[in-house]
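Certain chains of the assembly are absent from this excerpt, and the rest are unmoved.
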Amino acid sequence: MTAYIRTSRPADSLRDIRITPNFLPRADGSALIECGNTKVICTASIDENVPPFLRGKAQGWVTAEYGMLPASTASRMRREAAAGKQSGRTQEIQRLIGRSLRAVVDMGKLGERQILIDCDVIQADGGTRTASITGAFVALQLAVGKLLSDGRVAENPIREAVAAVSAGIVGGVPLLDLDYPEDSGCDSDVNIVMTASGKLIEIQGTAEGESFSVDELTKLIALAQKGIAELVQHQAQALKR
Amino acid sequence: MTAYIRTSRPADSLRDIRITPNFLPRADGSALIECGNTKVICTASIDENVPPFLRGKAQGWVTAEYGMLPASTASRMRREAAAGKQSGRTQEIQRLIGRSLRAVVDMGKLGERQILIDCDVIQADGGTRTASITGAFVALQLAVGKLLSDGRVAENPIREAVAAVSAGIVGGVPLLDLDYPEDSGCDSDVNIVMTASGKLIEIQGTAEGESFSVDELTKLIALAQKGIAELVQHQAQALKR
C-alpha cells in the first residue's frame, strides 16, 4: 500500500469553513455551517418547559435532533419519517450532539427551560456530525443571547465554546478533517469534541479496517486540537456579525 | 365584520418569488423556492428502478415526499422521524405534489425509471404545498434535462410546465397567494394546480369558517389563473440560468 497524498490541502488543514448566523431568522437561533461540501442547517428553539425528569429542579436542559435530507447524499437515502423510525446512526449522532452542548452549559443558570437543537444536513460530504456540533454551538449561543437580552436569563449559562472535528489515518497518513472519500477509505478515524480551552468533551475512535496504536491516536488528537482551535475562531467571528 | 385590507401588496399580487436552480448541485435536479417568507428546498433524484406495479411496462413514474424542518414554523413542531410517522397532513401534501407533477409527464417517454421528488420546507409562512409544487417542477425539469443530455431519455417527457398557488376569501375579500396570518384568518381558501396553458390539474377548496358560493369560487379561480401565469414565467426564467 502506497501512502495517500492529499493534494487539495495540507494534511493538517481544515476544509473551507463558512458559518452563516441567523440563516433562518424566525428561529430563536440558527446557523448554516458549510465545511467544504458538507452543509448543515442548525437551529435552536427555546421551550419554556423541561422534560418530566427535571421538573421543579430549577435546572435547564439542552437536547438535539439530527436528520439528513434524502437527497443530501450522493445516492438518495430513504426519508426517516417515511421509514417510520430513526436509524441507529441518527440516534447515536443526536445523542452525541446533545451531550457535547450540555457539557458547556450551566443548567442552573439556564433556568427551568430547554433548548432544542435541530441539525439538518442538506448536503453531505463527510463530517456531518462534527459540523453539526460546531454549527449547533453558534445557534445555541444566539438563542442564549436572546434569552439574555429578553431578561429571561440573568447570567450567561454558556461556560465556553465547543467545537468538533474528525481526524483519521488514510493510507498510513494522519489527516485532519476527512471528507467523504477520505473517510470511506480510511484505516481508522477519530471524532473529537473539545472546548475552546482545549479540554476534551468526547472522543470516539474506530478502527474501520486496520486497528491503530496508542501512538497513532496521540497524533490524531494533536491534529484535532489544531483544527478545533481554528473552528472556535470561525464561531467567534460568525457571532460577532 | 369589516373587510380585510391587505396593505403589503395588491389583492391580486403574488408575494416576492425567488427560485434558485441547482441549489444543491450534487442532486440530479434541485431548486430553492422562496415565496415571501416561505422557503422550500426541492430536489429531484433519478432512480433507474420503478415501483413493483410498473415493472416491465416500459413506463416511468414520478413520486414525491414532503417534510418540514422542526424549526420551520413559528413554534417548533415535532420531527416526524422522531414521532415515528408522517402526519395525515404530510401524506396528503406529498400525494398532491406527486399527482400534480405526474399530470404533465409522459410516462412512456420517461422510460422505465422513476424520479423521486423531495420538498423540504425550511421556513414556513403559508402556501408551503403550492410553493413545493412550483419549485418541484423546476427540480424535475433539471433532472429531466440531465437524462436528455446523458442520452438516457430520447425525447422530452415533460408536456408543459405546472405551478400552483392559493387564493382565498379573507374578511370577505378575495386575495391571491395567502401568507400564514391570512390563511389562518380566512373564511375559505382554494389551492389550485394548473398548467402553463391554463388547464386545471387539481383544485382543493375548503370552507374554514364560512361556506362559500359558486360565484366566490369562480373569482378565486380567476385570481389563481393570473398568479399561475406569473409563476410559470418565474420558472422559465430560473431554468434559463
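Think of it as A and B in the order they're written, each chain with its own count starting at 1.
One rule holds for everything that comes next: a residue touches a chain if its C-beta (ideal position, glycine included) is under 8 Å from a C-beta of that chain, and two chains touch if they have at least 3 such contacts.
Keep in mind the model is a prediction, meaning the values are calculated, not measured.
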(request) Please report the number of identical subunits in the complete assembly described by this file, where 2 are shown. (result) 6
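Quick note on the criterion: only the chains that are shown with their structure count from here on.
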(message) What's the distance between the Cα centroids of subunit A and subunit B, rounded to whole Å?
(response) 33
(request) Within their complex, state which residues of subunit A touch subunit B. (result) 24, 26-27, 30, 37, 41, 43, 45, 47, 65, 67, 69-72, 74, 76, 79-86, 90, 116, 118, 120, 122-123
